[in-house]
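Got a structure for you, questions after.
One protein chain omitted, others in place.
== subunit A ==
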Amino acid sequence: MDGTKHRILMVSDFFFPNFGGVESHIYYLSQCLLKLGHKVVVMTHAYGNRSGVRYVTNGLKVYYVPWRPFLMQNTLPTLFLTLPIVRTIIIREKISVVHGHQAFSTLCHEALMHARTMGYKVVFTDHSLYGFADAGSIHMNKVLQFTLADIDQAICVSHTSKENTVLRSGISPEKVFMVPNAVDTAMFTPSPKRLSCDEIVIVVISRLVYRKGADLLVEVIPDVCRLFPKVRFIIGGDGPKRVRLEEMREKFSLQDRVEMLGAVPHAQVRSVLISGHIFLNSSLTEAFCIAILEAASCGLLTVSTRVGGVPEVLPDDMIVLAEPAPEDMVRAVKKAIDMLPGIDPQVMHLRMKKLYSWDDVAKRTEIVYDRAMQSSTTNLLDRLPRYLTCGSWAGKLFCIVMIINYLLWRLLEFLQPAEGIEEVPDIRPLHSQLDSRDDSCEAQEKQI
């Protein structure tokens, strides 16, 4: 580490008040980077009437750019229209590194393209896995290839995700770093009183959709209830598959043994988790799965499908893996119930504290930024050949897009010179003024 402080712009369509893995990743990473003395600014699109500049905890500045989402919280892809605002934010905040998150965020792709055009260093984090077969994936992979063709460094959240990203975009694996997600262990603590083992409670918290394996739950729950009379289920989450689960509950008369909570706000996830012994994750695809970490941090034993990056997430004695088939899931639940007497939630929580922390994630990300800053600066003519190699037709198309973007940028430089844009004075975060030696930035409450 050379100790230089970076000025980072995090870009993604996904940020609070939306909730999910990407959102918390950006939030916690930004908080910990702020604590390390870097400047961090977040850029996302407007959520409802939340538009303009907001400050959240510790002076983290968030630009809610007034673009409306049009599909699944994504902004309409416009290629060039976001250039003026991205340029203004970068100049105003004197940014040195632009860090985009999530492969299906259009805002992220556009901002990275503009940042490259203006010659800034860019880093990209991929949070999800994609296949290669269907039309949607083929399109997404091409877009990813375009963005990653000229990236300085990329980050993936698991080794499986790294393999996937390298295959999809064709970039050199040396450029891709594996920096996992983490969990706020201060927020997810086990219940102080140990639950009795007279009745075993299995907790499921996930959106009830196909990709999260809700259909698998419909098959597994009746079998488990039949085999183990003292097992009870608590299902938190909502989604299109909720009806199927309720049908299953009616069909097998399990109303008293399967409790459906509906959507659980993130603040209440812990209170649901600590009422159970086992956490069941039935996802069909998962790059990392923060939910497992949250459950483990609350001291629950996890049973999960062996998909994507899940096998890398926890040591073997903290998780029971199963193939995504009902019989194997039931077998895994049985194994987990047998293991249960040997599990101490407090011990598990302490282990999780050692295994994962956002501070560690921030330090590892810092190294990626340092590497990105070391990469040589190139001009447009050097960069164009990188796009040309992306495919016989796509390559030429990408080049045209980059050239137009470059011309637009020059036009903007002429119409609104950088000297005319006022730079924002830096407001130092509170804790660096106090020079607090507190090690954990995770306990800080979110105030948004």
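Quick note on the criterion: a residue touches a chain if its C-beta (ideal position, glycine included) is under 8 Å from a C-beta of that chain, and two chains touch if they have at least 3 such contacts; residues count from 1.
One rule holds for everything that comes next: contacts and distances are computed from a predicted model.
**Q** Looking at what's absent rather than what's present, what does UniProt name the missing chain, "Phosphatidylinositol N-acetylglucosaminyltransferase subunit C", "Nucleotidyltransferase", "Rpp1p" or "Mannose-1-phosphate guanyltransferase"?
**A** "Phosphatidylinositol N-acetylglucosaminyltransferase subunit C"
**Q** Could you tell which one of A:223, A:259 or A:312 touches the chain left off the display?
**A** Answering carefully, the residue with contact to the hidden chain is A:312.
**Q** So one chain is hidden, and I want to know which residue out of A:159, A:266 or A:335 touches that hidden chain in the complete assembly.
**A** A:159
**Q** Considering the complete complex, identify which of A:36, A:140, A:260 or A:284 is in touch with the unshown chain.
**A** Within the whole complex, the residue contacting the unshown chain is A:284.
**Q** Of A:17, A:37, A:173 or A:417, which one is in contact with the hidden chain?
**A** That would be A:173, which touches the missing chain.
**Q** Can you name the residues of subunit A that touch the chain not displayed here?
**A** Its contact residues with the unshown chain are 129-133, 153, 157-161, 163-164, 166-167, 173-180, 211, 213, 215-216, 219, 244, 284-285, 287-288, 305, 307-309, 312-315, 324-326, 354-357, 360, 364, 367-368.
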